[in-house]
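With one protein chain held back, the other chains of the complex are shown just where they sit.
As written, the chain order gives the labels A and B, with residue 1 at the start of each chain.
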Amino acid sequence: MSTSFQPNGIITLLTDFGTQDAYVGAMKGVILSHHDQLRIHDLSHEIPAQNIRHGAFVLKDLLPWFPAGTVHCCVIDPGVGSSRSALILQIRDQLVVAPDNGLISWTGYQPTDPIYEIPMPQGEKATKLSSTFHGRDLFAPMAAALASGAQKLNQLSLLPELPVHISWPDPQKQSETVFKGEVVCIDSFGNCITNITEEDFQNAKRVEVKSNVSVSIRCVQTYSDADDGDFIALIGSSGLMEISSVNSNAAKKLNLGCTSEIKLLC
Amino acid sequence: MSTSFQPNGIITLLTDFGTQDAYVGAMKGVILSHHDQLRIHDLSHEIPAQNIRHGAFVLKDLLPWFPAGTVHCCVIDPGVGSSRSALILQIRDQLVVAPDNGLISWTGYQPTDPIYEIPMPQGEKATKLSSTFHGRDLFAPMAAALASGAQKLNQLSLLPELPVHISWPDPQKQSETVFKGEVVCIDSFGNCITNITEEDFQNAKRVEVKSNVSVSIRCVQTYSDADDGDFIALIGSSGLMEISSVNSNAAKKLNLGCTSEIKLLC
Partner (left out) sequence: MSTSFQPNGIITLLTDFGTQDAYVGAMKGVILSHHDQLRIHDLSHEIPAQNIRHGAFVLKDLLPWFPAGTVHCCVIDPGVGSSRSALILQIRDQLVVAPDNGLISWTGYQPTDPIYEIPMPQGEKATKLSSTFHGRDLFAPMAAALASGAQKLNQLSLLPELPVHISWPDPQKQSETVFKGEVVCIDSFGNCITNITEEDFQNAKRVEVKSNVSVSIRCVQTYSDADDGDFIALIGSSGLMEISSVNSNAAKKLNLGCTSEIKLLC
């Protein structure tokens, strides 16, 4: 277990705060007040409110693309003000600063990846901690201090217990020719990203969903293998099977949501 | 009254332009064309269209968190093209570049905080000033010049009159046990932020609102003191009382909006 971490000065922000209020700006102000040369990059502030699973899925998809030394400040935090812990996961030579509520579940962290505890402020500092906005008062200051190098990991304690973990919903093999899976994320285009992997998809003949409309879903390689409005299933950029409707919104047309059941027939 | 200002190279943007059009990008282009090393940070472009009060509330909440030397370029500007003035407020060693329409009202500026006038372009330059987009043609160039140090404050004149001011709606004490207040801002989670301060809230027993639903609103310390869907009142991150519904949208459920009346019973 290594505690060495060389920050590159980049902080990313991933929240469910929306951008019509002061919340995101206040976090940026706190970070820049710590060190005004830190390079802040917005990942998303439009994670659906309090939707930890959506945040976990987005974080999983993002991490592999960032360089070593990046600090990700991730605040989807419905338990703010409760006794939930706050943590720092060191993974892929990057740091994820987040509440301990399952947000890091699908990053692929291993038992050997160190997870530190963010200490709660004590004494006078505790009185300055808002009970509703730890993004500004706890996570942003810690992320800034880690990104500037002012906070060393070896000055922190490890999280005393295992972090909260949300199980990945593995698809079930119902028979030699039928896999039962589910939708894990709907993207802004209405693509329904499922838990079916590329390997399972290779032999797929067609896909079935429970829907109020009767549909035929073909398995294809790319959008251009089908016509506008056709329902198709293909491997998307997450490496997972997606159900799409060419140039339109499959989720709305099929009335699918997260955890909707799907079947893969081989 | 001091006119010294040391820019740190940071420009923030706060607008009601949304992000589906060219407006925000054009402002960034103008700033980067002035000096391509300026560090631009988005605060919000989703202030509700033409809603100066919402912008004023967000600006109030943001300013204290930014470092000295920051230039905030704030453009919620329904009066663009009229004879309204344009100003630069120097406060907390930061600058706010904005139309003179009340946007700076709640920043806590004092009579000793200097407010400069942005001169309208003359001659050939005037013909290049669009009548609908001073964000690009007036505010962004001034913000960039201030942030790069090319524009000195002592080369500018003070605003000849007092700036437009929107009064903060102070709560009214109706009796020894009843305060009448109002909602001043609805955030994207549906939290209803009121004008009731932490001091007034200390002795509160319960909160009443005029609503189409019959509700009981308890006074608590933090979200986790209540169950999902419960209506609660607590001190939020602005230091003001908020009416919330745990993990859901209080404003929608209670049909509350800005200026909705609320009562605090002690």
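Assume a residue touches a chain if its C-beta (ideal position, glycine included) is under 8 Å from a C-beta of that chain, and two chains touch if they have at least 3 such contacts.
In this text, all values refer to a predicted model and were calculated from it rather than measured experimentally.
Asks: One chain isn't shown here. Among B:Q20, B:Q122, B:S175 or B:N212, which residue touches it?
Replies: B:Q20
Asks: Which of B:A49, B:A68 or B:M120 sits in contact with the chain that's absent?
Replies: In the full complex, the listed residue that touches the missing chain is B:A49.
Asks: Write the list of chain B residues that the hidden chain touches.
Replies: Where chain B meets the chain not shown: residues 17-26, 28-30, 32-33, 36, 40, 42, 49-50, 78-83, 130-133, 136-137.
Asks: Determine and list the chain A residues touching the chain excluded from the picture.
Replies: 8-10, 12, 14, 39, 41-48, 54, 57-58, 61-62, 64-67, 69-70, 185, 187-189, 221-224, 234-238, 242, 247
Convention: only the chains that are shown with their structure count from here on.
Asks: Between chain A and chain B, what is the gap in Å from one C-alpha centre to the other?
Replies: Using C-alpha averages as centres, the distance is 30 Å.
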